[in-house]
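With one protein chain removed, the remaining protein chains of the complex are shown where they sit.
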Amino acid sequence: MIVRPFLLLLLAVVLAAPRVAAEPGVTDTEIVVGGSNSFSGPLAYTGEQITKFGVDLYFKVVNDAGGIHGRKVRAVYYDDGYRPQDAVANTKKLVEQDNVFAIIIPQGSPPVVATLEYLEQQKVPMLFPYQSSPVTRGRRYVFQGMTLSDRSSRMMIDYLAGTRKFKKFAALYQDDEYGKSFLAAFEKDLGRYGLKLTATESVKRGVTDVSAQIAKLHAARPEVTFLVLVPGPAAHALRERQKIGWTDTLMVSTGPLTDEKYLALATDAANGVEGLSLWPDPMTSDLKGVQLYRAYMLKYFPKNEPNRYSLAGYFAGMLFTEAAMRAGRNLTRDSLVTALESIKGFETGILPPLTIGPDHETQKQGFWVRVEKGRFTPLTDWLKSE
Amino acid sequence: MRAAALAGGAVVVLGWPWAVPRYFVFLASLIAINAIVAIGLNLLTGYTNQLSFGHAGFLAIGAYAAALLTIQAPLVPLPLTLLAAGLVTAAVGLALGVPCLRLEGLYLAMATLAFGFVVVEAILNLDWLTRGNDGLRVPAARLGPWPLATDTSRYYLVVTVAALLIVAARNITSSRTGRALLALRESEIAAQASGVNLAAYKTLAFVVSAFYTGVAGGLFALVVGFLSPDSFDVFLSVDFVAMIIVGGLGSILGSVMGAAVITTLNDSLAGFQSYRPLIFGAILVASMLFMPGGIASALHRAQPRQGDRA
Partner (left out) sequence: MGEGAPLTTAALAHVLVSGLATGSIYALMALSLVIIYNATRTLNFAQGEILMISTFVGWTTLQVLKAPLVVALLIAVVAAAVLAWGLERLLIRRAISATHFDVLIITLGLSLILRAAAGLLWTHDEFPFPSFFASQPLAVGAARVAPASLGIIGASLALMLALAALFRWTRLGRAMRAVAQNQRAARLMGISVERVYSASWILAAVVGAVAGVLIAPVIFLSSQMGLVAINGFTAAVLGGFGSMPGAVVGGMVLGVLENLAPLYLPSSIKHSVPFLLLITILIVKPGGLFGRVTARKV
């Protein structure tokens, strides 16, 4: 084990003399990645968790174990407060001033989409954006993070209309790209079963009272009501349903919503709710990878409770590290892309064995859960969306 | 002295892209755009005492107008596109300004705040036109035979427009109209008594202010390249108000400096992540406590010289 670094050092000395076209963000001792994210504004909590307590958590583990082929890895983050123009400015600064090697886990459709074109032009990889709209598909330098909405929808409808034989569906959705991309996908997938959404109601981001929307959905008498929301409004919806004593509908949460946060906010109003879960339970799962994640969290950030956001960031860090390891000492942006595309059956211990194809999607699966006594209980094995 | 300062400034502005890294060219473009908005807002607030918390709405209208025109009619020359963005926004400013004549101070601030929200809702709901929440990607524009594909080319466009609008603003404020506006700010009733047509001038200020902000919006669309309703939240309007108050009410040079300070601050604090709003807020509070009246009046106090008020 001592020989390899020595040889590499020798190699480095030989090659170092005229350092031609060094890859941005990669020096002899360091790899620098970066990202624009929400550290203020409506998604500040998620932003902080996926970056400082997610990606950085995994990078700490990697660096303490010797780094990636002898290089330490470090991430630079700038706050965009969910404003697209700030995301553009931050991303330009990361690429042009800080010379980052790649952009990692930027959050939210508007900020992500605003920087898409620029990064593709500059041939800078955008790794695992934390958003579910399919608008990021089909680019050479973009690798999807979260399971995209059309795949989530296909799994949800196949399970509910196919396996469980439900017929009458309604949706309560957030009035933005997240909500609308799910709504379109639901309509399309229900169409395959000759069904459609019987009622839809929208909720504005940050709303505090959804009594009118719930009353209207209630009047439509759906068997299944999808919640395409974020934790706060979703918890309002569940509590509102409890208030009016509406029991004969199955409330179903989308992948991005199914997390412990929203259970904690809804308390007993969440019992019986079902949903598509994209991650194993970060607090209780005994999967090996999740246990390790909890152990590292306890070691490096003992005050921060495990949660799905930091788990997603940790997973992104792990995936980047795996690809950079595969790319070897001669790490370039293109060799990273090739390495990512070559990942087959990678055991993460968190999600099922991971294969990244030419579609660049890293997550395509989920499993069905039901809330029992304030926790998610799995009802199925991993569902596939191929 | 004055000519030398002007010439020096011109050399710095023109030479800027050749002297600094690429990112600062982009940042300077943002500063120039914000400076145009700040001048527009200052013509309204600093001269007629009408405070607006809705200029993000005007910026949005100009930005979407220019972007849609560029997409739908790519053959329209760019100066005309920008002019159209300004005129469309000015028309909206007229429609808003006439009823707002009856409002004062706080009520006007609230009405303009509500206007800002309504514009964002309108962008969301006119999604067949604006693509709503998906956001609108703005194609690279052409100026005659030259495609504006680089930060530098866009920078020169932005600073040229900004320079033209600064000169125009100086002419407005030093003309009869400007003096009438200043008289309004001091005392509306006294101004009226001396023959100033209150309603006409206040409306005019609204229209001109909207025009400036609309043109800035067109440039914003070109420089940022992507528009979405999230770009134009109420906090952006607040930033504009902060620019003119930190810069100094009723001063064009102050507007430019306020825009430079707030934009640079916002940008350089991004790396402080969770501490960004904390530091930004603290600087706002401190500058108001120790520099009341803004940068312009601080400079004025430091250099009391006759006829030097920009």
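For reference, chains read A and B in written order, and residue numbers begin at 1 within each chain.
Methods note: contacts are C-beta pairs under 8 Å (C-beta built on N, C-alpha and C of every residue); 3 or more make two chains touch, one makes a residue touch a chain.
Here the structure is a predicted model, which is why all the values come from computation and not from measurement.
Between the chain not shown and the residues A:R140, A:R221, A:K344 or A:K384, the one that touches is A:R221. Only one residue in the set A:R71, A:R239, A:R333 or A:K364 touches the chain that does not appear here, and it is A:R239. Per the touch definition above, the residue from A:G206, A:G328 or A:P353 contacting the chain not shown is A:G206. Interface residues of chain B with the unshown chain, by the touch rule above, are 45, 51, 99-100, 102-107, 109-111, 113-115, 117-118, 121-122, 125, 187-190, 234, 238, 241-242, 245-246, 249, 274-278, 280-285, 288-289, 292-293. Touching the omitted chain from chain A are residues 40, 42, 44-45, 48, 175, 198-202, 204, 206, 208-209, 211-213, 215-221, 231-232, 235-236, 239-240, 242-245, 261, 264-265, 267, 269.
One rule holds in what follows: only the chains that are shown with their structure count from here on.
Chain A and chain B, compared by their mean Cα positions, are separated by 37 Å.
For chain B in complex with chain A, the residues that touch the partner chain are 21-23, 26-27, 30, 124, 132-135, 137, 220, 224-228, 230-231, 233, 235-236, 266-267, 269-274, 276-277. Partner chain B is touched in their complex by these residues of chain A: 36, 39-40, 44, 48, 52, 76-86, 88-90, 92-93, 96-97, 109-111, 113-115, 117-118, 133, 135, 175-177, 180.
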